[in-house]
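Of the protein chains in this complex, all but one are displayed in their positions.
Should a chain be cited, it is by its letter among A, B and C, assigned in written order, with residues numbered from 1 in that chain.
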C-alpha cells in the first residue's frame, strides 16, 4: 500500500479520496475549507494545512479542485505545491482544466525535478463513489504506470494519451458534447411541452432507441420531475463549454453548435441557475 | 392472420413489409418504383400499381414514404389513398411528417368515413429488419388497438399519444435531438483532430461514460473509419431538423441549438453530402 | 392621370394610397376591415367590398397586405383578384412575400391573360408617407414601365430585377440583414448595460462612425428611451427572417447568423412582444 496526498476534498475529491483510504492506502489531505476533511480524518487520513505540506508528506499527490484558477492557486500560492515538488515527488492533477493551464503547471513541476500527470475524469458523484470513473491521462508515462493502483481504485478505465494537454483537451471535448446534448434534450422537451405531449412518455421512447444514454436517463427523469438538485453544477458546465470554445478558438476550429449551447447556459446563469444542476438549462425559455 | 396493405417499399418500408409477410400476414404492396417490390412478391406479396388499389384490397394499409410531400402525393394523387378509403378502410401513416401534414391527411381520411393513425418510428434499417422499431402513434385509438398484431411484428414498443399530430411532433423532437447530437459528436471529433488526439481512443472513452449511446457507437465508429455509406441520408436528417424548427416557430418556441445544428447540415448539403449518411455532417470543416 | 386600384389599406398601404390620391390619380380601394378606408374615401377614393371589384374597376391594381397568406387570400378567395384579372388587367403585389408565393400568384395571373409585377419595398411608415420608399420590382417588364408614374409618387427609387421571385428574394435578404442588425444592436446595448455604460453615449459614438445608419439612429434612440411603440411589428420581422431562412434552406445556403437572430425574435414572441416594434428584441435578456 502507498502513501498518497490528496488536495481538494470537495464533492468529487471527497469520494475519490475515501475510496483510496478504503482500499488501505495511507492518505494526507488538504482542503481550503478545512472542515470538509473531517470524515476522511475520522477514517484515518492525516490532515495538513497547506498544499505544500501534502506534497512534503507523500510521494504522489492527487489534486481535484473546481477549475483552472483553483488549480493554479493550489500550485502557485506561497505555500503551494510548487514549493515542495522535486525529485521523487509526483503531482497528478485530476481537475478539469484547459491545455494552457495544464502546460503551465507541468512546466513548473518539471522545472523543480518533479513528475507531472494530468488526469481529468469522466463521471460525476455516483461514479466517483462507486470507483467507476473513466480517467484520461497525459504527461509523464512512468508516473502513469506508477499510479495504476490508485487509478484502479478510483476508476473503471484509464487511458494514456501522450503529451501534456491532450487529456485536458479530451475532457473538454467530452463535456462540450455533454453540454450540447443536455441543451438539446431541454429543447426537445420544451417543444413537446408546447405540443401538450407528456414528458414521461417521450423519455420512455428516448430510452428505447438509439439515443438512449445514461445521461439522458438521469437528466430526462430529473427534468420531468422538476428536480434540479445539483449533481454537476450548471456554472461548471458553462465553464467547460467556455474552455472548450477557447480551445477551438486557439485552433481556428469552428464549433457553432457548442457555441449556441454555451449561450443557453449563459442565459441560465443570468437567470440565477448557476448553482443548480446543469440540466436546469431546460428551464431557459 | 390479417390482410394488410403497404405503400412505400423503400429501405425502411421494405424491411417492415418483409417482417409482416414473414409473420404470416397477407400483403398487398405498392411502390412508385415498382421494381423495388420484387423481393416481396417473390415471398408471396401481391403487387398493385396504385395506392388506391392497395386500400381497395386491404382493410388496413400502412404507408412508409420519404417525407411530407411524398405522403401527401400518395394520398391526394388521382389514384391515391383518399379515393379508396371509407367505412371499414383504415390508413396508418408511418412516415416522418409534420403535424400540419398529418392533420391534412387525417381530416380527408375521416371525411370519407375511414380511420386514421399516424405512427412514425424511431430506429433505422437494423431495427426495421430486426422488428425492433419504437412506434409512436396518435389518432384513432380503436385503430391503434386493431394494429397491435402488426406493430408487434414491426416494433419492440409502441405508445399511444392521443390527438393527431402528437406522434408527428414527438418523432420530430426525437430526430431534432439526434441531429444535434450527431453534429455535436462531429464538433468534438474535429476539435480533437486539431489537438492531434486519436479519434478511436476518444470513442472508447465516450462509450465508457454517461454519454454512451447506440447512436454514438455507430456514428463514432463510422466517422473514425471514414465510412459515410448511407443508413439515414443526411438530406433527410436536415429535412427533419427543418420540420422541427418550423414546428417550434409555429409555437414560438426558441430552439437555438437545433437551429445551429441545422445550419451545419445545410452546409453539408451545400458541399454535396446530402446522399451520404447523416454523420457526414462531421466532414463540415 | 391614371385610375389605379389599391388592395390593403393598412399602415403602409394607407400611406401609399394617400400619396397616389394626392398626386391626382383616381383610386378604387378595398380593405378587409372596411373602416380603414374612410380617410381615403373622404379624399375622393371609391371604396368597393371585394378584391374582384377593385380589379374590375381599375386597369392596374396595387396590393399591400401583411404576409404571404394574406397575399394568397386576396388573390384566391371566391371574390379574389384572380376572378377579375385578364387581358388589360395588371396586378402589382407590393407585399413582402417569398419567391414561391410570388410564383404561384404570377402563374395564375398570367394564366388568365393578366400582367404581374412583384414590387416589395424598403422603408417603413415615414418613408411611405414621404413617398420615399425604395421599390424592388420583378416580373413583367412592360408593366414595370407602365407603373413608373405611380412608383415615382410612392418611392424615391425603383429597380427592375428580371424574373418573378427576384424582388421577393432581395426584399427578404434586406429584411434578414435588418433583423440581424437590430438584434446585434440589442446585444451591444445589453452588454454595455451590464458594464454600467450609458446607452446614450454609446449611440452617439455609434452615430459618429462607420456603423452609422438611419436604422441604428431610430432604433438606438427608441431602445434607449424604452419606446417600443410599433413602426414595424416584431412579429413581421420574425416572419421575414423565417421566410429568408426558408429561402436559404431551399438553396442549401447556410445562414447561421440570421438563424441565431431569428431565435432571438422567437424568444421575444414567446415573451409576448410580437405586436411591439421590432426593436423590442432588445428586451430579450
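Everything that follows uses one rule, which is that a residue touches a chain if its C-beta (ideal position, glycine included) is under 8 Å from a C-beta of that chain, and two chains touch if they have at least 3 such contacts.
In this text the structure is predicted, and so the values were computed from the model without any measurement.
Chemist: Pick out which of C:69, C:141, C:201 or C:227 touches the chain that's been left out of the picture.
Modeler: C:201
Chemist: In the full complex, which of C:183, C:222 or C:273 touches the chain missing from this view?
Modeler: Checking the options C:183, C:222 or C:273, the one contacting the hidden chain is C:183.
Chemist: Residues of subunit A in contact with the chain that isn't shown?
Modeler: 242, 248-249, 252-256, 259-260, 262-264, 266-267, 269-270
Chemist: State which residues belonging to subunit B touch the missing partner chain.
Modeler: 256, 260, 267, 270, 285
Chemist: To test your reading of the contact rule: which positions on subunit C touch the chain that is missing from view?
Modeler: Output for subunit C: 99, 122-124, 127, 134, 136, 156-157, 159, 161, 163, 165-166, 169-170, 172-174, 176-178, 180-181, 183-185, 187-192, 194-198, 201-202, 204-206, 208-216, 218, 244, 247-248, 251-261, 263-264, 285.
Quick note on the criterion: only the chains that are shown with their structure count from here on.
Chemist: Same or different: do the copies subunit A and subunit B touch each other through matching residue numbers, with over half of them shared?
Modeler: Over half of the interface numbering overlaps between copies: same.
Chemist: Counting only Cα atoms for the centres, state how far subunit A is from subunit B in Å.
Modeler: Distance between chain centres: 38 Å.
Chemist: Go ahead and note the Å separation of the Cα centroids belonging to subunit A and subunit C.
Modeler: Measuring from centre to centre gives 53 Å for this pair.
Chemist: Give the residues of subunit B touching no fewer than two other chains, as numbers and ranges.
Modeler: 248, 252-256, 259-260, 263-264
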